[in-house]
Each structure stands twice: as structure tokens, then as C-alpha cells.
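Just dropping this structure here.
Missing here is one protein chain; the remaining ones are kept as they sit in the complex.
Right, chain A next:
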Amino acid sequence: MDIQTLTYILVGASFALYIGIAIWARAGSTNEFYVAGGGVPPVANGMATAADWMSAASFISMAGLISFLGYDGSVYLMGWTGGYVLLALCLAPYLRKFGKFTVPDFIGDRYYSQTARTIAVICAIFVSFTYVAGQMRGVGVVFSRFLEVPVNIGIVIGMFIVFFYAVLGGMKGITYTQVAQYCVLIFAFMVPAFFISMLMTGNVIPQLGFGGTVEGGVYLLDKLDGLSTELGFAQYTEGSKPMVDVFFITAALMVGTAGLPHVIVRFFTVPSVAGARRSAGWALIFIAILYTTAPAVAAFARVNMINTINGEDGAGTLYTDAPSWISNWETTGLISWNDKNGDGRMFYAADDRNEMSIDRDIMVLANPEIAELPNWVVALVAAGGVAAALSTAAGLLLVISTSISHDLLKRNLMPNITDKQELLFARIAAAVAVVLAGYLGINPPGFVAQVVAFAFGLAASSFFPAIILGIFHKRMNKEGALSGMVVGITFTAAYIIYFKFINPAANVADNWWFGISPEGIGTLGMILNFVVAFAVHKVTGDAPENVQDVVESIRYPKGAGEATAH
């Protein structure tokens, strides 16, 4: 069977599975819609969290990004996993004991203030929307590359599927669909990785093959360092970013991960505090399977690509002898060749010998073809990419609909609505959010792609300090926490907006404060948030006794019941 037919069959089968699960797991109450009734087993919740967390970007772009960045790509690996340690140790168990539905719920109640709740709702909606537009775009791109339908039709199909199970099933439907999506995406990522590791190093486990030897008995990484130097790139295992920037970016990604509402809310869905702790561990295991494989795939793919293009002898491969994947992917514009010296040979380098332009996404998408794997593996990668994008989009849409129906309507504007009415509003909000996200995916505002990366900085500089202080500093008052949040997020947003939108020409290391790029500035924003909160608290007095008692009571597990609204 050809790739096209196989892809239709595999992607179609996975859709049928998701819809079947959605019908089986319909939500009947707000409790089920918001937090799946608080009854999801920790392992399943870990898997759902992993699928929620790993977006189309993790699946398609990350390995390619590392492949081009080498050591500098480590910021994503450490940053997007290290945050789970913070979640497990400092946030998840306490928030689960607190027993509410959302992050704005916690902020609003802990700091006894509607203003705080409203600020938190706005931050949550803003962060989630920038994210979800990128995901819908990802769905469209996968569809267009593998199924050869236009991007926009791909987005509409994706919208329809998400609409179906998010609106019908709420958190319960989403959670069990995400478990299925995790299985699809990890299988789709690992199968080509096993094959390519086996081909290159003779070791089937990519994490071990990463340190293995290639043909000729040279270590893979030594060979890659040698090739990189020869071609004018920085050594693969040494970075070119300044150390202070690497430090700050890693911290911003870690802390941002721990502050993202769609990640935190997952820990409200497990039945107990002990379950919340364990669930974070399982989530990280499931994430780490992909995150420790990706850098290995990155290195394999880079050696493979350089050898294919430049030839084993480094003299360049004749274009007429090139393998078919190069011309296949040329039609998508992801790779192109410009024969500058007219010798009919391709050559890839960092200096003016270079004749190639290569998009980093090709590293994962074309990997099965580069390694000459069977057609069904290529089709599998398509199904995996769609699963990764859909699962993240659904999780984000739920945060948006919950923020509107629960935090904004129930807790703010219309406190007297019944559970049934609230559920209806939640479904309407989810439906509107899907349509809006689809619209943003079809007509992406130019800034979406850039802003997604900065959502971490914004989450790090706003939510994270407010939650940490709310748990570990029981005398912290609303004045301190609020001014900290406002100063932190304003500072971070201003720095990013200045360098990215107002004066992009100035966005070079010489102009950055302390050498920190806009990607890493969230860390400084977070520190500022803490400092301001402490200072304001010093002059405004302690939080009321009854609030301090509540903080005491979330510090031990006993008595954690279901998540409740009141």
C-alpha cells in the first residue's frame, strides 16, 4: 500500500478511537467536567499529563531544534523536565489538598481577593490562548504534509474532533483520550528512533546508541564534533550561547512549566494528595521517554544528513545520485539546494561553501525516509504528530472554558447559577474557545509563534511566586502577592515586547541586561516578583488569622476529599 492510503487508515483509526472514548466518558456534572470527578488513577493521570504537556512542537520540532543547536538545545531538555520536580515537591500535593478546580480559585481564595482572582483569570486565558493557536496550526501542518489536504481544511477537521470530545466529555473525556493519544504518539516517536539507532550504531536503544560508535569505530559524538568543526559550525557538544543566558533560559522554562495552568490543573484530577505526588513522578517518566530519546535522534539525524549531503568523503554528493527523500521534501520547501559553484554536487556547511537550506522540522518528519523505513512507519509519524497536537489543544481549551464558566461566571458575576447551568456555560465556553482557536490557527497573527515561547516567562514571573508564597509563607498577604504578580509580569512583558516588537534590531547580546535574552528574562521577573512581594508584605502587615489557618491545613494530606466548588 502507498504511504497516502496507510496514513489515511492510521489517522482515521486513531480518530475513531478518540471519539469512541469520548462517548464512553461523557461528563454528567461540573465536577466531572472540570476535574474528571477527581477519580483518575495516578498512572493514567501521569500519561494524560504527559500527552497534555508534549505538544506538536515537542513531537515534530524539538529533536530538529537540538540537532541544529547541539549543546545549546539542552535548555529545552532540562527546562521542560526539571519543572516537574518543582511541581511534585512544591506545588501539586498542596494544591490538591486545597481541593479547588483551578489556579485562579487558589489565588483568589488564598489571597482573599476578587481582584487577585480576576488578574489570575486573565493571565490564565492569555497564556492558554497563545498556546492553543499554535497547536491548531500544528494539526493543520501535519495534515497538509501527510494527507495533502490544505492546511485550513486540516485545521477544520482537527477542530471538529476536539470539539466533539472536549465539549462532550470535559476533563473526563479529555483525560482518557489523552491516555490513548500518549500511546499513539510515543509509539510513533520510538519506532523510527529504534530503527535509526540500530542502523547507525548497532544498538537498538537510542539512549545507549547516543554514546555508541559508528562505522569505523569512532564515537558518534566525537565524529559529530569533528564534522561540525570541519564544516565551520561550533562543536556539537559545546555551546555557543553565553553561560548566563543558558542558565536563565533553563530556569525560566523550568519555573514556567511549574506555573502553567493547564499543567497544574491535572493534579486536581487524582483522588488523593499521595496520588498527586506519585502522578507527577509518572508524568515525568512518560515525558522522559521522549525527552531522552530526542537528543539521541537529533545527533543520529545530523550525522546521517551531513553524510548523505556531503558524502562520506566530504566532497559533496552528486544531485543526480541523491536519495529520493531529498527531492520528495524539496516539493514541501523544507529543504532546498542552490548549486552556487555549478559542480552539480550538494554541500552543507556554515560558511560560504554552503549550498543547502534545511528546515529543522525535517529531522523528525523525514527521518523514517532517510533511514529507509517501511511505509507504515511514515504513516505512524503522521498519526503521532496529530495526537500530540490534539491532546495539548484539548487540555488548553478546558482551562479556557473552566476559567470562563467557573472563575469568571460562577465565582464572580453569577454566583447563583446551578450546577447544571454552570455545566452548560462550560460547554458553551469550550465550543466558543474551539472556534476561536481554529480561527487563530487559520489566520495566525504574526506574533503567535514567537509568543508561545514567552508564555513560559510570563507564567514564571506571575503565577509561580504567588503560589509558592501562598503555600510556604503563611503570613504573606494579598497586597504583597498582588503587587509581586503585577510587577513581575509587567517587567517581563515589557522586556519581551521591547526587544521582540518595538525594537527588534536591538535584540543582540550587547543590549541585553546582564546578558539575559528575552527568552530567559522570566527568571529575573520571578526574582523581582519575590522581592516586591516581601517588601510590600513588610509594610502592610500579615494575612488574616483565618487565612493562615487554611494554609496550615493544606500542609498535611489528612482530610483531602473530592475537589469541591465551595
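As a working rule, a residue touches a chain if its C-beta (ideal position, glycine included) is under 8 Å from a C-beta of that chain, and two chains touch if they have at least 3 such contacts; residues count from 1.
The working rule: contacts and distances are computed from a predicted model.
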Checklist entry - UniProt protein name for the omitted subunit, picking from "Arginine transport ATP-binding protein ArtM", "D-alanyl-lipoteichoic acid acyltransferase DltB, MBOAT superfamily", "Cytochrome c oxidase subunit 2" or "Sodium symporter small subunit domain-containing protein"? => result "Sodium symporter small subunit domain-containing protein"
Checklist outcome for this item: Out of A:S29, A:N152, A:S272 or A:N412, only one touches the absent chain, namely A:S272
Item to check | Among A:A88, A:I157 or A:I442, residue touching the chain not depicted | outcome: A:A88
Next on the checklist: Which candidate, A:F247, A:Y439, A:Y498 or A:F534, sits in contact with the chain we can't see?
Outcome noted: A:F247
Checklist entry - Taking the entire complex into account, which one of A:T118, A:T292 or A:N375 touches the absent chain? => result A:T292
Checklist entry - Please identify, in ascending order, the residues of chain A that touch the omitted chain? => result 66, 71, 73-74, 77-78, 81-82, 84-85, 88-90, 93, 207, 210-213, 219-222, 237-239, 243, 246-247, 250-251, 254, 272-274, 277-278, 280-281, 284-285, 288, 291-292, 295, 552, 555-560
